[in-house]
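What you see is the complex with one protein chain gone and the rest in place.
Labels for the chains are A and B, by order of writing; each one numbers its residues from 1.
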Amino acid sequence: MHDTFDKTVQDRKETSAGLMQYSAENLVPFGPIHPALKEPEYFKLILEGERIVDVIPRIGYVHRGLEKAAEQRPWIQNIYMFERTCGICSFAHSMAYVQAVEELLLYKLPERAKFIRLVVAELERIHSHLLWIGLMGHWAGFETLFMWVWKDREIVLDIVEAIAGNRIHKSLATIEGVKRDIPEPLIPGFIERLKYITTRVHYYRNVVDTESTLLIRTEGIGKISADRLEQLCAVGPLVRAAGIPRDVRRDDPYAAYNDVPMDLVTKSGVDIHTLMQQRLDEVVVSVNMIIYALEHMPPGPVKLRVPPVVPKGENASHVEAPRGELFYFVKSNGGRMPERVKVRTPTLANLPSALEMLKGHTLADVPVVLTGIDPCFGCMDRLSFLDRDSQKLWRWSGEELRQYGIHHYFPERKK
Amino acid sequence: MILTILQALILPGIAFTITLGLIFEWLERKTMARMTGRVGPMVAGPAGVLQPLADFVKLLYKEEVMPSFADKTVFRYAPGLFFLAPLVSMLFVPVIGPSAVASFSLDLLLIVFILAYATFVVAVLSYASASSFTTVASGRLVLQYVSYEIPLVISIVTPALLVGSLSIQEIVQAQSSRWNLLLMPFSFAVYIVALLAELEKPPFDIPSAKTEIVAGWLTEFSGRALAFLKLSKELGLVFGASLAVALFLGGPLGPVPQSIVPVEIFYTTYFLVKLFALGLLIFVVRTALARLKIIDAAVLFWKILLPLSLAQAFFVLVVKG
Partner (left out) sequence: MPRKLGSAVPEMIRTLIQPPVTEGYPFKPLQLSERFRGKLDVDPERCTGCGVCALVCPVFCIDMIDVGTRKVGDRELPLKKPEFDLAICISCGECVDNCAFNALELTRQFELATANKQDMVMRKALVK
C-alpha cells in the first residue's frame, strides 16, 4: 500500500506542467495581493515588452475547506455556511444547496416561496451585474462610471434590506421555503424604484456605447471564438455573449421560472464591450421579471416544517448564479448531517477561457480581461500543490487526498 | 534685493506655490467627488480644506522602506531634485504684476529645459527602484514623454513666435490689448492635452496606473519621500496651469481701476481667478474620461496633436509676417 501510494505521487510529479521554462526577467507577478484583484490569486504573466505571451495561474489562496465543514453540521445550519461562500452570489449558493436537499425530501414546495426565491435571485443578479459594470469602469480608469453605477446599486441593496434584513447575507432560503415573506405595503415602492433603475441602465448603455476612451479600452479586447468557449466549458453570460443560447433558467427551470416570462439575451461575439452590453441588457430583463413576479405573486404559506433528517440518497441541482451555472451535489446517508457536499462554481469553469483571452494583449488589459469573466475566486478555490525544487504543479484526486490523510495520521499503517 | 528674496520665498515664490498646490489638491478632490455624487474631504478644517496638509504631515512621520536591490543614492536624493523643478519655474511666471520675480531674455527655453529635467529625474527614479512594476512604469513614462514633448514645446513656443521674444514677462506684457488665446486656440488646446499627459492625469495616467501596476513609479516610496513626491505632482499642476495663464490668457493683466488698494491685489486676483478656472477645466476633463493605453496615447500625440500644433504655429507665422 505504501509503495503504490508513493509511486502514484511520483508519477504525478513527472507528468505535470513545468513552470521554469521561462526566464525570470519577463515574469510580472500579478497577485496574490494586487489592487486589481478583489480576492487573492496568483497569475504569473510572461511578458515580452508589454505583450503577454503566457499566463500561469496558481489557485488555492482562499481555500477554506467548506465542503469538509459541511459534513459536520446539520442540514439547516449548512445553509448559513454556504451562504457565506461568496458575498455577491450568496443567495444563489444557499438556493442551490436547498434545492438539492429538497428533492431528497418528498414535500411539495409552496408556490409563494418559489416566487419569492425568484424575486430575490433576480435582485441579486441585478446587484451583481451593476457591481461588475462599476468595476469595469474602475479597471479602465473611468472612476466616474464606477461611482455612478454603485450609487444606483445602493437602491437595489436597500430593497434587499427591506425584504431580508441584511444587504448581502440574506439568510432567506430554508429547506422547503423561504424564511420571511415580502412585506405587501412596500411592493409599489419597490416597483417604482426598479423602473428608475431601468432608466439609469439605459443611460449607462449609452455611455458604454459612445464614450470614445472607454471604447478604446474595451472594444476588440478579449476576443475568443464561440467554439473555443465550448471546448473550454465556459458558462454564464460569457457563452451567451458569444451567441450560444445556454441558460439554466430556461433549459432546466427551477423556482418559479416556468411561470414568469423571460427573454434570453444573446450577442454575436465575445469581447469586453459586448460583455458589458450583455450584462446591462440582462439587468433590464431581470427588472421586468421581478415586476411581473411581484404583481402575480400567489398567496399562501412561505415555508413548511421539515424533520431534521433527510432520507438516504444523492442529488444534484444547478442554478443560474449571476456568473454562470452553479452546481451542487449532495449525498445523504439518512442522518442529521450530510455525508458529502460538492460545489462547482462558475468561475472555475470560466478561468481557462479567461487565460486564453489574455494571450496577445498588453499588461494594461489584464485587469479588464480578468474581470470580464466576473471572477469570484472565493467561490472557486481548490487545493493545488507546488514542488519548490522542480517547480512542478499538480493536483490530487479525492482518493489520493484520503490516502495521504491515512498515511499522515496513522504512520503505523505504512508497511 | 531684499524685496526680491522675500518675493521668492513667500509671494509668489515657495510659500505661495505650496499653498496653491495644497488648495488645488483639495479642489480637485472636492469637485471630483461632487461630480460623482460623493462629498469629498469633510473633516479636516472647514469643508475639509486642510485635508491635503493633514495627508502631507501624516506621511512625514511614516516609516521609510527601501527595496534592498534599489539604487540607494538615487532613491534617497532624487525626490528632492524633483521637488525643486516646479518651484524654480514658478519664479519666472508673473503673478503679482506684469513682471516676474526673476526673468531674462531666454527664460522660456529654461522652462522647457526644466520640464525635460523633471521627467528625466522621474524616469531615473522609477528605474532605480528596481521592482517589476516600476520597470514597466518607467518604460511607459519614457514613451509617454517622448510622445507629448514635441507638441508641448511647439505649443509653448507659438506665443513666443507671435511676440518675437522668448521671455515670459514680455509675452505677458504683449497681451495687454488682447489675449493670445484668441489668435491661437489650437495651441491652447494642445497645451492642455499635453499638460494632462505631463501631470499623469486621466486619460493619460498611464505611468502611474493604479489598477494595473499598483502605483507606477511611486510604488516603492513611503514616508517623507512619498510626501514630497505627491506634493511635487500638485506643484507641477500649479506651474503648468500658471504657464498656460501667462502664455495664453494674459497672465495677471486686466483692467485696474484707480483706488487706494495697491495694484498688486488686483493683479493677483485676476491671476488667481484665471488659474482656478483653468484648474476646474482640467478637473472636469479628467473626471470625464477613461484611461488610454500607452500605444493609443502615443498614436494620439503623433498623429493628431503634433500636426495640429505645427499647423497653428505656421498660421501664426503667416499672420505675423
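Things to note:
Rule of thumb we're sticking to: a contact is a pair of C-beta atoms (placed from the backbone, for glycine too) under 8 Å apart; a residue touches a chain by one contact, two chains touch by 3 or more.
Bear in mind that the values here come from a model prediction, so they are computed numbers and not experimental data.
Among the residues B:Met35, B:Ala174, B:Leu272 or B:Ile295, only B:Met35 touches the chain that is left out of the figure. Within the complete assembly, B:Val284 is the residue of B:Ile10, B:Leu60, B:Val284 or B:Ala311 that touches the hidden chain.
On the side of chain B, touch with the chain left out of the figure occurs at residues 31, 33-39, 284-285, 287-289. Counting the whole complex, the residues of chain A in touch with the unshown chain are 73, 76-81, 144-145, 148, 151, 154, 158, 161-166, 169, 171, 179-180, 183, 203, 206-207, 209-213, 215.
Here is the rule we use: only the chains that are shown with their structure count from here on.
Chain A contributes residues 27-29, 34-36, 50, 137-145, 147-148, 151, 211, 213-214, 216-217, 362-367 to its touches with chain B in the complex. Residues 32, 35-38, 132-133, 136, 139, 202-203, 205-206, 209-214, 287-296 of chain B are the ones that touch chain A when the two sit in their complex.
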